[in-house]
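Below is the structure I would like to discuss, written out as structure tokens.
Every protein chain of the complex appears in place save one, which is left out.
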């Protein structure tokens, strides 16, 4: 099958790429990782700039991009959204404090070679999908690649790092039981992008996906439909259960983390209803990953988390720091996966 | 005519340089632009640092400096004024939160090769000229070049980018009708530096300048006097009108944007009078650039704006995004002009 170059492409969701293209990115990541370990000097992005625009906090994403492009000879301009004229969609503008997205995108495209954006939650008034629309508007206007550093729907860079990690540890995902589970957090503000990108990624590679969450905590049905379509084309299966223990039984991978109740957010609800969401969360405090739960899984089962984790609430320290945990390998792979995306698209 | 090197010189206003020196900077900008397009690797500023200190928001200035010095092998240290001990003039100091400008300047001069500063408006209590005095105090103390990234009087980097853009599009400015016009904005907080630097720049190159604004919106009379002196030496003309349509007629360049009413600000007034200014602004909402106005101009007339623009208020989307608009070329030339300034002075 013929693969066109990825040069100039936006990287907004894994589902915009063919399986073969995702494999090219993963292979490039493995190669860059190996060469870095060997001390090979990289100049793939010499003199090139990536603008990294953050509307939300970040440790891993920001530092893996900043270190990543620097290791390749380029530089990331870290932009707090409130230190530039805040990019705004048409109709949301305010004189001399915002600037229309099309203008921001067009200008940045004259100075550098890529734009990366993180936006979800409060800066978009918790309207599910608004962050993604914002990133797509940047992509529509800029003639340089736009990279999604996590919006309210997708976190494709995390998804790539997760695939890379599972392939490193398990060889192939084919026939492996991969559990994407909800877990309790006192904060209802965490986005749903990570499990959704996990579902989109693993469904390309023949995994038997088990989605576990309390009733009412469903993922976006469009994501589920896309995952089912992937499974039809590439094998594997997708099952939804409402019991953590049932899900963990014989699992090869567990990935339990908090995500919001979509039905409490616009456009699914007519207003943001955090009270109902908080109650639904609090009724499910027992959705915590413990050693007892881990014992139900395959002994070599990978415990995954995108971090930051609410230790003692989403998961016990024992599990986080235990022998099954691959959380820091996973965090490291953010670096290599994103370097691959940058090297191939910018 | 003999030109001494620009090495070590401050870049605070175009009017501090001879026409021949401005031409050297423009030629250098053109060359760096061409070489970048060809992929020539640049190491002119290898290992060199520019401190970029911002008291106000910035998209273009910050990113063009950060990308620009990186493309030349160096690095810009982005400094929010509230993350360092805020540099303060003698007499404005507060224990352990400010630091005297002379100390800041002397220290930074030991670490890096240039200091660039943006300061106007609120951080200087709207006293016209105070931002410029602050930058000149840095220049007096530091024995490395100080670059003005926009103060309350001058925006020389924008001025250079504007000259570069006009020369690219028109060949020569000689005999061209160049309109610098006021335009309406709901914000009275935009500085007057851009039209003033435009007047100082174009008056060196034989343009027929038409300054258009409602009565009472005069530019600083010292700037006008300097422009007239330039015209005496280098040709061209300067006319002031109070009607946008009259100004636009047969224009080769129009550059309409909001600027404040100087007579409402100290030292011209005994206090900051935004109420009067706001009223004067609101009486002139019709100073908006539209396609109808553009039809009065030369068909190839350049529409220029330094950005950000208040779309729908200063100018219609039609004009901003229309065939006469050169706003993104202009924004891009910030990069090349500033790279030239850095390469020649640092």
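Chains: A and B, in written order; residue numbering restarts at 1 for each.
By our rule, a residue touches a chain if its C-beta (ideal position, glycine included) is under 8 Å from a C-beta of that chain, and two chains touch if they have at least 3 such contacts.
Computed from a prediction, not measured in an experiment: that's the story for all the values here.
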Missing-chain contact among A:67, A:89, A:127 or A:170 belongs to A:67
On chain A, where is the contact patch with the chain that was removed from view?
41-42, 54, 57-60, 62-64, 66-68, 70-71, 75, 78, 80, 185-187, 189-190, 307-311, 313, 327-328, 331-332, 335
Considering the whole complex rather than only what is displayed, give the residues of chain B touching the chain that is not shown.
46-47, 49, 51, 74-75, 77-79, 83-85, 93, 95-100, 103-104, 106-108, 110-112
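Rule of thumb we're sticking to: only the chains that are shown with their structure count from here on.
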Averaged over CA atoms, how far is the centre of chain A from the centre of chain B? Could you give it in whole Å?
41
